[in-house]
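Once you've had a glance at the structure underneath, I'll fire off some questions.
A single protein chain has been removed from this complex, and every other one stays in its place.
A and B are the chain letters, set down in written order, and residue numbers restart from 1 in every chain.
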Amino acid sequence: MCLAVPMKILAVEGETARVSLHGLEQEIDVRLLDNPAPGDYVIVHAGFAISRLDPEEARKTLELFRKYSPDRECFSPPPSPGERPTP
Amino acid sequence: MTAARTISIEAGSGGRAGRDLVEELILPRLNNRFLLPLPDAAVLDPIPGRLAFTTDSFVVSPLFFPGGDIGKLAVCGTINDLAAAGARPLYLSCALIIEEGLETAILEKVVSSIARTAKRAGVLVVTGDTKVVERGAADGLYLNTAGIGTVPAGVNLSPARPRPGDAVILSGPPGEHGLAILAAREKLSVSPQLKSDCRPLHSLAAAMIASGADLKFIRDPTRGGLAAVLNELVGPAKFGVEIEEKLIPRRGKFRAALEILGLDPLALAGEGLLCAVASPADAGRVVAAMRKDPAGKMARVVGRVTGDHRGRAVLKTEAGGERIIDWPAGDPVPRIC
Partner (left out) sequence: MKDQPLNPELFRDPARARELAEDIRRIASGRSLQLMEVCGTHTVAIARSGLRSLLPPGIRLISGPGCPVCVTPQPVIDGMIVRSAQPENILATFGDMLNVPGSFSTLREEKARGGDVRIVCSPLAALRLARENPRRRVIFPAIGFETTVPTAAAAVLEAEKTAVGNFFLISAGRLIPPALKFLLSDPETRIDGLLCPGHVSAIIGLEPYRKIARRFRVPCAVAGFEPVDILGAVRELVRQAVEGRSEAVNLYRRVVREGGNPKARRVLGKVFRPAGAGWRGLGEIPASGLALRPAYRRFDIDRVSPIELPPAKKVPGCICGRILRGLSDPADCPRFGAGCEPRRPLGPCMVSAEGACAAWFRYGRRAAIPPGETVR
């Protein structure tokens, strides 16, 4: 479940933000997010921003999703900093 | 505060109040030589050629929506049904079923809109009827329009004519009326407002016919959207249809709303686009002619008739997959999950 779309924050006022997607704007609630700021891309679900989008991670994922070649043995992503290794 | 003037149940009777409604509210807006004497039936001038004749009823809620209103919709809807038959629309009838208590100002606005839309499209409303029903028996106002048009010689449109290899052409982005109505009804607060694509398509259809191309099939994808039109086309046929998702015209803010609401544009109504089938050799000519009309600026070939998967409409998706385009199930509603 959980249809959610990425939208760009244009302005923040208190717990409300004005966001835009393909030129369509709407008001959403940002109280479930820490420090939302104009310019942030957020994932919007049921009228709330539930997460922030990270462009650098998007780039890395696209890199990871390239065709396997023998000189790039690893499919699985390397652990990100701060990620606890499985004991 | 003064109470707004409203339509009373007496206005629907055969008495003086009914006559007043017609003479004071309707005739000043819809005046022409066929309507004016208020005969029981309009007697029309001779019409050359084959006649196309259609009727449709309109029950839209809300009555006024971004991009149109029930009056404009009722005139365009019937003009477009004639246009999809290849006909040049000439005359309309218009019947009003009014819920008692409707504000007179609302009715005035709707009748003005009917008059304006008909005038712009060069059609005459030549006969009509007015009924008033008790409160609760209707949702404000319902309209019915019927229309007569003339079909040029050589036009031969039928779902039996397409053959494998033929091009499927779309004049514009699908589903914009349905989405605008849904957004208005559910009070989806977005800006800019999503406007219905409601508009008359007779000149677009005329341009297509005038291009000299061999047009085999035309429909306006209203209720049920493009999905319904394509399924109707392939239903009894010995062919299938393949549509390329990436070729379907679309516009940014509508796309955004579709994503937010989780809706499939193929299942939503348009009121300002045509879907056509033409031989592959003629497709370019048709599209070029369509693009010269304001209603066809985004026209393009979106798919083809195939000998494969008979009786099925198939979508080649943007990601390179395939899926069946099925009949839409029920009234689309926004989803969250």
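Brief remarks follow.
Criterion: a residue touches a chain if its C-beta (ideal position, glycine included) is under 8 Å from a C-beta of that chain, and two chains touch if they have at least 3 such contacts.
Model, not experiment: these values are computed from the prediction.
Mapped onto chain B, the footprint of the missing chain covers residues 186, 188, 260-262, 264, 307-312, 314-324, 326, 329-330, 333-337.
The set of chain A residues touching the chain not shown comprises 1-4, 6, 8, 21-22, 29, 31-34, 41, 43, 45-48, 50-51, 53-55, 57-62, 64-68, 75-77, 80, 82-84, 86.
FYI, only the chains that are shown with their structure count from here on.
Mean C-alpha positions place chain A and chain B at a centre distance of 40 Å.
On chain B, the positions that touch chain A within their shared complex are 188-192, 194, 252-253, 255-257, 259-260, 262, 335-337.
Residue ranges of chain A in contact with chain B, taken from their complex: 1-3, 5, 21-27, 44-46.
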